[in-house]
Structure formats: C-alpha cells, structure tokens
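Complex shown without one protein chain; remaining protein chains in place.
In order of appearance the chains are A and B, and numbering begins at 1 in each one.
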Amino acid sequence: MLSNKYLNSLLGATMLLTAGVGSVYAQATVKVGLIVPMTGPQASTGKQIEAAVKLYMQQKGNTVAGKKIELIVKDDGAVPDNTRRVAQELIVNDKVSFIAGFGVTPAALAAAPLATQAKVPLVVMAAGTSMITESSPFVVRTSFTLPQSSVIIADWAIKNNIKKVVTMVSDYAPGIDALNSFKERFTGAGGAVVADLKVPLASPDFAPFLQRARDASPDAIFIFVPSGQGGTFMKQFTERGLDKAGIKVIGPGDVTDDDLLPNMGDAVLGTVTAHMYSANHNSAANKAFIAAFKKANNGLRPNFMAVGGYDGMHLIYEALNKTKGSTDGEALVNAMRGTAWESPRGPISIDPRTRDIIQNIYIRKVEKVGGELYNVEFATFANVKDPGKEGKK
Amino acid sequence: MLTILFDGIAYGMLLFILACGLSVTLGLMNFINLAHGAFAMAGGYVAVVVVNKLGVPFYAALPIAFLAPALLGALLERTIYRPVYARSHLDQVLFTIGLVFMSVAAIDYVAGSQQVFIQIPPSLEGRFEVFGIGIGRYRLLIIVVCGLLAAGLQYGLANTRFGSRLRAAVDDPRTASGMGINVNAVFGVTFALGSGLAGLGGALGAEILGLDPQFPLKFMIYFLIVVAMGGTSSVTGPFLAAILLGIGDVAGKYYMPKLGAFVIYTIMIVVLLWRPQGLFSRTTSR
Partner (left out) sequence: MSGAAMQDLTAQVAYHLARRARWRGLEYVFWAAALASVFFLPAKHLILNEIAILALFALSLDLLIGYAGIISLGHAAYFGFGAYAAGLIAKHGLIGEPVLALLVTGLVVALLGFITSFLVLRGSDLTRIMITLGFSLILREVANRFAGLTGGADGLQGVTMAPLLGQFTFDIGGHVAYMYSLTVLFVMFLVARRIVYSPFGLSLRAVQGNALRAAAIGIGVNWRLVAIYTIAAAYAGIAGALLTQSTQFCSLDVFSFERSADLFVVLVLGGVGYLYGGLVGAVLFKITQDWLAGLTPQYWQFWVGLTLVIIVLVGTERLSGWLRAIRRLAFKGQG
C-alpha cells in the first residue's frame, strides 16, 4: 500500500495542477454556468430559461463593468446527481463565478452545498420550494416560491365563497410546500379540506385521482403540478365532467402554464390561479419582452420559467455592476441583496434578509384574448414576501 | 365503482392497441423492439399536425395516424431492422434503444419539448351517466375503436389466409418457410401493421396519456409488462393482460392512492413468478 505521506503529497500535486488551469482567463472574462434540464421530462423548462437568458445577453450586450460575460450551458436532465457533478465541474474546471438555472428543487438542493463550499453565488431561476434559499447562504432566487401564490389563492378562495376543497398535488417538495401553506391559511380562515391527494410525480395519469375528487363533491380543487403536466390535468378534468359538476380549479399558476395554455382547449376557460407572471401582463416592459422573445424563438410564448431566467441574468449583471466586476462570491451575494427593478412580470426585488424574491402576486382567470387563451390578471397583491420564511423570523 | 371499471377497461384497451404489435414481433421473430413506442409517438404527432395545423377532422385523422407509422414501419423494417434479426438479444436491445434516443431527440427538435394536444371535436368532450355509471365520451370512443380492432385482429388471425400463415410462422418459422410461406414478407406486413396500430394508439391516447417527446421512454415499461404477462403467442393473451393491467392500475390508484404505483408492478411480478411464460401462453416451454 502507498504510505499516507506519499498520498498526501500526490494530492497536493494534483491540486496545484488543477489550480493552474483557467486562472489566466479570470482577468477579463466572467463565466456563468447555466445548469438546466434540456432533455428528459422537464426539457421545456430548460429551453424556456436558456432562450430567455440568451435573449437578455443579446439585448444588453455581453460586457459588464469591463468584463466579458461568457455563458456555459449544461444539461442535467433534472437528475440531481448529474446536476451536482456538472456544477462541480463548472466550479472546479471552468472557474465559473455564478451557477444558475436549476429546473427542479432536488437539483437546486444537490448543488447548494457546493455553492457554500466554493463561495459561488447560486441563482435559482425555476425551482420553487421555499427552503432552497435556506440550504446555503449563497443561494439567491429570481423565480418564485410556492407558498407565495398558494397563500394568496387561499385568501381569494375564502373571499369568493369557496368553503370545501379537495387538494391534489404532485408528490414532491414543491407540491407538499404548496399543500401545506394553502391548507394552513385556508383552514385557518374557516375553509375545509375534505381530501388531500398526492399524485406520483412520474406517472401523470390523473383519472383515478380526479374521480376521487369528484366523489367528494367539493367547491373547488386546489391543484399543483409541475410545469408541463398542467395540460393533461385540465384535459382529464373536463373529460371527467368536473366542470359540469360545478367544481372550480384553483391553485398556483403552474397548471395554466403559458407554454401549454394555447393548446389546452376551451375547457380551461375560467380557471382561476395565483401566480407571479402571465404573458398577458399589461406593461410596456412585458410587451417588449414578449415581442423580442417570440421573434428570437420562432413564435414561442415565454412562460414563468423564461421570466425567471431573464430576471436571473439581470440580477447577475446588476451584481457585477455593483461590485465593479469583482467576482468575490460574498460580495456578489451582498450586492444582490435588496436589488430592485422592473421585470416583465412587474416590480420585483430581492429580500435583503432571506435572499428570496419579493414580488406581486396576481389573481388571474383564463380568458380568450384575440383568439388565444391567456391568463388575464384581475387582482394584484403587492410585494409578497415568501410566507414560508416570514413565519420563522 | 363501475365508473372505475369503465375507466380501467378504456385504459387497458389503449394499452393493448399500443402494445400488440410488440407482442407479435417478439413472438414471430424473437425480436425485442424497444423502439415500438417511437411508432406510437409518430402516430400521435402525425395526428397533431394534420388536425391542428391542416384542419383535418379528428375522425379522418385517425386512419392517417395509422397509415403513416405503418409506412414508416415497413420502410424501416426493410432497410435497417432486417439485418438485426439474426443478432443476439443484447445487440437488439442496444439497437432499438438507440432508435428510441434518436426519435426522442428528433421529435424534440421538430416539435419542441412541451406536451402537445390534438384538438378533439366538442362532441367527444365531457361525459354522460347511464345507471349511475359515469361514461366519458372519449373513453367510450376508445373502447369502441379498440374493441373493434381487437375483434378484427382475432378474426383475421383465426380465419384468413394471412392469419394462418402468420400463426404457422410464429409456431415454427423453419417449417413454415419449408411449406412455401414467405416468412420475411409475412413479417414485414406484420411489422407494418403493428407499427400502424401503435400509431393509432398514440393518436387516440394523446388525450389521456399525454404526448411529448418522452413518450417512447415513459411507456416502454408498460408495453413490456403487457407483453411479458400476456405471452407472445396469441392476440388474446396480451389483450387480457392489458385489460387486467388497466383495471389494476386505475383501481389501485383510486382505492389505495398511497400505494398506487406498487399495484401494477406487484401484479406483474406475482403473475410472472406463477407463470413465467405469461398468463395465457399456449406452450409452457419453448
């Protein structure tokens, strides 16, 4: 066997070798590692984010504070151990100053310890479980948290005479997060949850679950499914005649995802959701964003994932501006705290305390606008912090 | 209760149409075609294009969703499948998994990675009640179409000249070719037919199973379960296995939502331990 001393020196030698690679660059270029699912079931999330990030760089140029921004896109297929390895390689070999993206919660959680270890800011552009920002002091989020919209929709339901609800959520962290925050707020205000159903994440056949929900005859179903599965849910909801039975659909806006909405058919009309972004949001910033995005992507409509990516890139640019190009991880995260700007979704900012996003949550109803289906916003709750963390002050 | 049974039957019928081609190819040439789901996906996407983009009525699109994958199947069978028949099972798996990867990425490139839907006529939406059983209109259509097809297949296999050739070729390809049956031609036609049926199943199933580029991977396991449980030597075996699986899956998720996904796998393992050659195989050793 080799002696420990020998192994230790060997280790030292290899580390020196690694350290030598890449540091030459660091002067003029800042690298951003974008890790998103480009293959597998979550591929649409990755494509929306990548398109938005590239659009941002194309619009704002690729030089910030005298540094050239270089984007490295990596596919993790939403498989957490891939995410971890890819993030590690980006940090160690490519010497990236930011890791960003993260289509699903497990992926973000897998990479978070690396961010802490390497002191590299981790910008969450998609995943929505509340606890992600607590998993490392280097995590900053530009997407949303599920409690944000779940609590708001609970308030709205109570006000609109919805008293009896069946909840149906995908069986993983964001689903449980949505369920718990909704249930707490809703039952606290006098509503009743008559059944809570958890749908397996992998096999989205909703028929048996919908039948159960129907048999409980609630006023509404509270639904959370990850981006991409909303279409099948809505199809089966009407197929089962739940709409005719007078049951409403409420929930966070993932179910009426802008990416899928145009193809969902008229069945989805009237669905009320709470969310932070609709492609129909009425502002100059959003109109410009939509026009540019569609132009660059063959008419594809951006969804809330795209806007998370767009804003995430903006945050990275802003942070570099504030640090005058310094890529010290702690300085960058501190620069991000409290940053406020006008996003296509409306005014947003980064909570200085929690590093999570503060944004407006809109109540929207699906309507036809110019022959196409859109989530039309009709009520606004301004500057919503993540309720998941507000309780823990 | 009966509504669950109805849903389960519809789901099972769909699985049968999707998987029966696979069972025949496996039985006939002892060829494991994991890329079978790719033909189903092709049918689904063809239907999406002709209905949504070209405005062809839904019912007219179904035959197209059958024909296009059938032609594709015939073409591929002629060109690239045939050399692989004589290879080992391991090579066949490698080859067909490769095809699956290619189809997934190709559809992703052409049509995007998000789920797509076929616009179905309003007359097929919603459901009605008969004696307290909720009948989904669309699921009823599936049962009728797939039921007719299953009956037609059974009839064709039992009573036509082609059917008897096919049965002869399955039972003993060598003797069959000695008797003057062109086994290659029989197999080509069967392959095309199986691909076409899968395509039709893909088009019909888009509404219920969802349709996206991951389809061949997502449902590969289900197809294999149907084939393994049903045995490969008849049409009735896979049919009954598919129905059993459909009902088991739907009922399991309804009555035991906490255990849902366990149910079908457990059914499968128990069945296979009990009858390793499948539930309904005629011969016990091969």
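Operating definition for what follows: a residue touches a chain if its C-beta (ideal position, glycine included) is under 8 Å from a C-beta of that chain, and two chains touch if they have at least 3 such contacts.
Because the structure is predicted, anything quoted here is derived from the model rather than measured.
Chemist: Given the contact definition stated above, which residue among B:56, B:97 or B:111 touches the chain not shown here?
Modeler: Within the whole complex, the residue contacting the unshown chain is B:97.
Chemist: Return the single residue from A:54, A:74, A:301 or A:345 that touches the missing chain.
Modeler: A:74
Chemist: Which parts of subunit A are in contact with the chain that was left out?
Modeler: Answer for subunit A: residues 4, 7-8, 10-11, 13-15, 17-18, 21, 38-39, 43, 47, 73-75, 79-81, 84-85, 88-89, 91-93, 105-106, 109-110, 113-114, 117-118, 129, 135, 171-173, 200-201 touch the chain left out.
Chemist: Taking the full complex into account, what residues of subunit B touch the chain not shown?
Modeler: Subunit B touches the chain not shown through residues 26, 32, 80, 83-84, 87, 89-95, 97-106, 108-109, 217, 220-221, 224-225, 227-228, 258, 261-262, 265-266, 268-269, 272-273, 276-277, 286.
Going forward, only the chains that are shown with their structure count from here on.
Chemist: In the complex formed with subunit A, which residues of subunit B make contact?
Modeler: 3-4, 7, 11, 52, 104-105, 108, 112-117, 119-120, 125-127, 134, 136-139, 207-210, 212-214, 218, 249-254, 257, 260-261
Chemist: Under the touch definition given earlier, write down the residues of subunit A that touch subunit B in their complex.
Modeler: Interface residues on subunit A, with respect to subunit B: 39-41, 43-44, 47, 197-198, 200, 202-205, 207-209, 211-212, 228-229, 231-232, 235-236, 238-241, 244, 259-260, 263-265, 267, 300.
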